[in-house]
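Complex shown without one protein chain; remaining protein chains in place.
Per-chain numbering from 1; labels A, B and C assigned in written order.
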Amino acid sequence: MSSSDKPISAPPAERRLTIAKAMSEAIGQEMERDSSIILLGEDIGRMGGVFGTTTGLFDQFGKDRVKDTPISETAFIGAAVGMAAGGMRPIVELMFVDFFGVCMDAIYNLAAKQSYFSGGKVSCPMVLMTSVGGGYGDAGQHSQCLYATFGHLPGMKVVMPSNAHDAKGLMLSAIRDDNPVIFMFHKALQGMGWLGTIAGSITDTPDDDYVVPIGKANIVREGRDVTLVGLGATVHHGLEAATRLADASIEAEVIDLRTIAPLDRQTIIQSVSKTGRLLVVDDDYLSFGVGAEVIASVCETGAGPLKCPPQRIAHPDIPIPFSPVLEHFVLPDAKKIEQAVLSMMKDEK
Amino acid sequence: MSSSDKPISAPPAERRLTIAKAMSEAIGQEMERDSSIILLGEDIGRMGGVFGTTTGLFDQFGKDRVKDTPISETAFIGAAVGMAAGGMRPIVELMFVDFFGVCMDAIYNLAAKQSYFSGGKVSCPMVLMTSVGGGYGDAGQHSQCLYATFGHLPGMKVVMPSNAHDAKGLMLSAIRDDNPVIFMFHKALQGMGWLGTIAGSITDTPDDDYVVPIGKANIVREGRDVTLVGLGATVHHGLEAATRLADASIEAEVIDLRTIAPLDRQTIIQSVSKTGRLLVVDDDYLSFGVGAEVIASVCETGAGPLKCPPQRIAHPDIPIPFSPVLEHFVLPDAKKIEQAVLSMMKDEK
Amino acid sequence: MSSNENKRLWMYANMVKSRHFEDLIKPAYFEGKSPVFNMAKGPIPGEMHLSDGQEPCAVGICAHLREDDVVTATHRPHHIAIAKGVDINAMTAEIFGKKGGLAGGRGGHMHLFDPAVNFSCSGIIAQGLGPAVGAAMAAKLSGSDAVAVAFLGEGAANQGAFHEALNLASVWKAPVVFVIEDNSYGISVSKSDCTAVERNAVRAISYDMPGHHVAKNDPDAISEIAGEAIRYARNGQGPSLIEIETSRLEGHFMGDPEGYRPDGEVDRLRELDPIPKYRARLLADGFEEADLESAEQDARNIVERAFSFARENQYPEPEEAYDHVFV
Partner (left out) sequence: MSSNENKRLWMYANMVKSRHFEDLIKPAYFEGKSPVFNMAKGPIPGEMHLSDGQEPCAVGICAHLREDDVVTATHRPHHIAIAKGVDINAMTAEIFGKKGGLAGGRGGHMHLFDPAVNFSCSGIIAQGLGPAVGAAMAAKLSGSDAVAVAFLGEGAANQGAFHEALNLASVWKAPVVFVIEDNSYGISVSKSDCTAVERNAVRAISYDMPGHHVAKNDPDAISEIAGEAIRYARNGQGPSLIEIETSRLEGHFMGDPEGYRPDGEVDRLRELDPIPKYRARLLADGFEEADLESAEQDARNIVERAFSFARENQYPEPEEAYDHVFV
């Protein structure tokens, strides 16, 4: 059992929250402040969200503001667009990002283009929150990440926290943003007991109102030898690998993207200019993915000189397999990162 | 008026076909050979396809094999998956790729995963043909390319011809492939009079049965100084730029990807190893796009040494604007390629 | 004039305005597109979906709408936009891709947004229905009695979004009216070749909402039913579905060779052109020829001024392409 694999234990400090709790808290606090916020989605009412994103909010705000929907993603995400145009600030849950195929038009052709098609006159202040990621045996239609799918299409901001602190701050930024924001949350970090949770995602989370800005990556560990770029779960794998690499006197700098679109290229390029080595790690499909975008963004600037070719680790271009022996074989983890870095250190130009 | 902008004139040789005619011909010839092929889509019956992809086939094969559908993409693409599992070889048209948002589940969660979820026991021999591209003022919901959107998701092959010869050969490959193949055709190349057509897409096209293999890029012009990678329309822009660059004694090698997934990395890497310079040009959105994947694929191998940073030109990360002055400003063209190459030649390391 | 007479004259004038609008679009669209028809050329590139023949649907519904009522329309939006009171100068400029257009030329004819009168449209079939439900709920939850109307074609009634939106509207008792303009074609495919039922109005049963059918493309009949459905929504009684039998006098889009039409169909439809028919009826009902003529003239003037505005308006600077991706 790896260190990231422990069941959640009681948080030591009072304000140590899971991402789920941080999301609910941010939404609840903001709903108190702003009566134009409305929540829509499947099982987000009485149940509080399959992934705990709306816990307690139905009781607190009632059924007019916290609305369970039919299994009609096209209609209710479309409705959110109409609400947003009409002055409300809907927060909508798409239970799994894997379901985007039944409702993507409302997202990328309506929400994402409302501002452009209206010359900036009609805004679309909506948050679409959706779960991503696998690793728990939920197979090929319930474990996808699709970061690049969303990052590729203009007009939406796309964020994903790796811990509760950032989850709250990014959620507040997302709700207050006048543009559509896709808020991805990773199931391996969510802090639902029944899913298992990487411990590092449970962090001190201020009770107050604060924002984590959209579009700003975070250097979660400094280092001089190699830049590890990750997001969500892979940030924790990167940190774990960095700890092990430090034993071998290799100092990895770990960057948590936090925002997929717009991508904070500057932070990455600065880091790589310092370290001269780049490894991107994500758990979305490899080709046309986050790794490619980060590598290209660095290489096209001529940043460097790079000491070895930039590398990427991702889920390979195969559907996500069910059997744990298969799934864990193909998912990125700390060990794969460690090995990749070790071989990059050897592979000097 | 650029050279690529001429109205279609009568083809000089008898077998000079447009891509539309080449597609119809391939489908018709294959339908004669193979009675398990069925055609489904909107307006593909009597009308012969909005983009001429099924001209004459309704009259030739009748309404049982050439079926106009309701505007129900989820149902009829889903039906194609069921037909494919049941031993047929459906060819389905999604009129514009921009509509993927109403039916992507049937494509990427059903068609693309049928083989994997059945351990290879249930195949999904279907072709989904769909129009891509803008440049003719059809605005933000009818001009998108989405190459990377489809290329990113595993289990599908994705092809796009730049000329009629390849269109026929790729279509025959696609139909005979036992896996789902997304066959994109570019509106600027289609040879519909009413759309205007880049002349180079109209080529000699054998009457016979021949295939262009899926997964093999094509070097359409050899050169020693820079590798231009394009697909569909941008291949022609690349060729036009190469002609102009040749006047300045710069010899560009132009690669036509032809297949987006699986990407022929080897051909690209070999070319870049020779030229030392890489410029990728596509008309899909820039970020998380084809350019990123091609650049990353080259850089991660350490191919080179590169004489200057690899570059990409694409549609920027904005919805596709309607007004021609806006749209032509943001679309890639020969001039932008030429200028990019000229500045790359200056920018030696 | 009585308020009903006023309304009828308003409906007539807006039908004329809409038709004149399309009549001016036609030659403008073909500029630069002959002798070779190439959609990319001329001052109005891209697809162009005209609404000739469908004017009664727009005016019959919009006669009952206020500025704060929301309308979502389709790829064939001009008649509806005009009847809803969209700024016709800015709308025309948008269609010409000009800086003074509703969206500064970014949207074009399928993407007309005018927040001043709460109008918008989308080019993806049936995808305006969800937003209309949401707009209706935004009004309802804010305590307003504004309503929303979603227009769709009969072809769109076979799209999943139709089913989801009507069910959701019913469950939420949203003040929204769904209006099917049944012109019996989706591009080349006739309704009977792709729709399991003869009348889409029966589908209202699946959503426990009133389903109305209006025959004969008749503005008065449409207005009567529309009044009922919109009152029903405004009173908090919930959504309705209205199916209107109308006709598409032009091709699906300009340049459509219409080979799929039975011989003589267009001629037959033209004989039933709702505008001269309605004019004759108004005269028979005692309207003065002079009043109609002056309404016609006003309508035409407005349209002509809009086209002048659009033509004289400048193009955006190319760099403006980058603006307004986000607000």
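We adopt the following convention: a contact is a pair of C-beta atoms (placed from the backbone, for glycine too) under 8 Å apart; a residue touches a chain by one contact, two chains touch by 3 or more.
Please read all numbers here as calculations on a predicted model, not as lab measurements.
Per the touch definition above, the residue from A:G101, A:G155, A:P180 or A:G200 contacting the chain not shown is A:G101.
The missing chain, though absent from the display, is touched by one residue of C:S51, C:T72, C:N89 or C:T195; that residue is C:T195. Within the complete assembly, B:S72 is the residue of B:T18, B:T55 or B:S72 that touches the hidden chain. In the full complex, chain C touches the omitted chain through residues 158-164, 166-168, 170-171, 193-197, 202-203, 205-209. The missing chain lies against chain A, touching residues 7, 42-43, 45-47, 50, 68-72, 74-75, 98-99, 101-102, 135-142, 193-196, 316-319, 321-330. By the touch criterion stated above, the residues of chain B touching the omitted chain are 38, 64, 67, 69-70, 72-88, 90, 105-106, 109-110, 113-124, 154-155, 157, 178-179.
As a working rule, only the chains that are shown with their structure count from here on.
A summary of chain positions shows that the Cα centroid lying nearest the centre of all protein Cα atoms is that of chain B.
For chain C, the set of residues that touch two or more other chains comprises 101, 104, 106-107, 111, 122, 124, 127, 160-161, 325.
Chain A has residues 74, 105-106, 109, 113, 116-117, 154-155 in contact with two or more other chains.
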